Structures are given as structure tokens and as C-alpha cells.
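All protein chains but one are shown in place.
Then we have subunit A:
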Amino acid sequence: MKKYLLQSIRLTVVLMLLLCVIYPLMVAFGGSFFKGNGGGEKLFKNGKVAGYALIGQSFTKPEYFWGRPSAVDYNAAGSGGSNKGPSNPDYLVVVSARIDTLLKYHPYLKKADIPADMVTASGSGLDPNISEQGAIMQIKRVAANRGLTDRAVAELVVKNTVGPLLGMFGPSVVNVLKLNLALDELRK
């Protein structure tokens, strides 16, 4: 047993050098050549960092497209989901209230026009995306608040919709931050 213990300690130290020093440094070296240089891809507005492409942020003003509800208010230093079970009565009240809020700000909508992603909290609380339908249902409101035509806003939505992987796999999504930055560009 003593022999094995001694070998264990030495092997642990040697492997640590390989797995905890050499390996992550190789990955860090590779990562430094990619988008964002290994620190996460940033998006800019007027030359200033306006956010991270992959991290959703809170949009509440009427002239912006809104993202999904977040259980952590888009706190990117502490992610989290709601962890509410499907039968939880308090949770169902919250969802119901979200529907009412959406209907209040989008009086032209029917309930069936609202997709589930717009009234349910995402897993991370930082979901950067909404569904295509989630963006389409907001077009009229955003256009009215910006004095733009519905068509101009709709075109931006189409431009910012990313289809399935290779056109075949997975859902179509709209990155809310990118779409809103594009909207702000349009105003200039």
C-alpha cells in the first residue's frame, strides 16, 4: 500500500503538469487566434463595447426588441434558470402576468401569436436569442416607437435571423442585441 501511495503522489504531480499547465496553455494559445481572442466576442456601438455577442442583456424600453424573461435579470456574473416546475401554481401566475404585459404593449396581438419562448425564462437567464416569431410579433411596436415603417423593421428582422445549421439542423433564432444595434445604426 505504501508503495502505491508514493507512486500515486508522484504520478499526480507529473500528470498535473501535463493536464493543468501544458493542456490549458495550448488551448489558450489556439483560442487567442479566434474571434474575441479567447476573451469572448464583443459587439461595439460608437466605438464603445456595447455587450458580448453571446450574452443576452436586458431590454425594456419600447423602442427596442425585448429578449426572453430571465430568472436572474441578465446578471452575467451569476447565471441561472427559474427552476420552476411545470405544475407550480405561483409560476403559472407569473407566466400569466407576462402574457398580460405583452398584450398590453402589443394590443394588436392575439394570444396565439405569442410564442412560448417570450413568456418563459431561459435556462441560463442569459439567452441572447428569441425565436423568429418572437421578433415578428414585436415589429409593429418597435416601428411605431421609432417612427419607422413596419417594412423597414421587418427587413432588419429578416437580416438578423440565423437559420438552422447547414439549413437542416436546429431552430431559427434572432440575436436580440445584434438586432437592436442594427436598429440604432438605422436611426443615424
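Brief remarks follow.
As a working rule, a contact is a pair of C-beta atoms (placed from the backbone, for glycine too) under 8 Å apart; a residue touches a chain by one contact, two chains touch by 3 or more; residues count from 1.
We adopt the following convention: contacts and distances are computed from a predicted model.
Comparing "Cytochrome c", "ABC transporter permease", "Potassium-transporting ATPase potassium-binding subunit" or "NuoM family protein" against the UniProt entry of the hidden chain yields the protein name "Potassium-transporting ATPase potassium-binding subunit". Counting the whole complex, the residues of subunit A in touch with the unshown chain are 1, 4-12, 14-16, 18-20, 23-24, 26-28, 30-32, 34-42, 45, 48-61, 64, 68, 74-89, 91-92, 95-96, 99, 111-117, 119-131, 133, 164-165, 168-173, 177, 180-181, 184.
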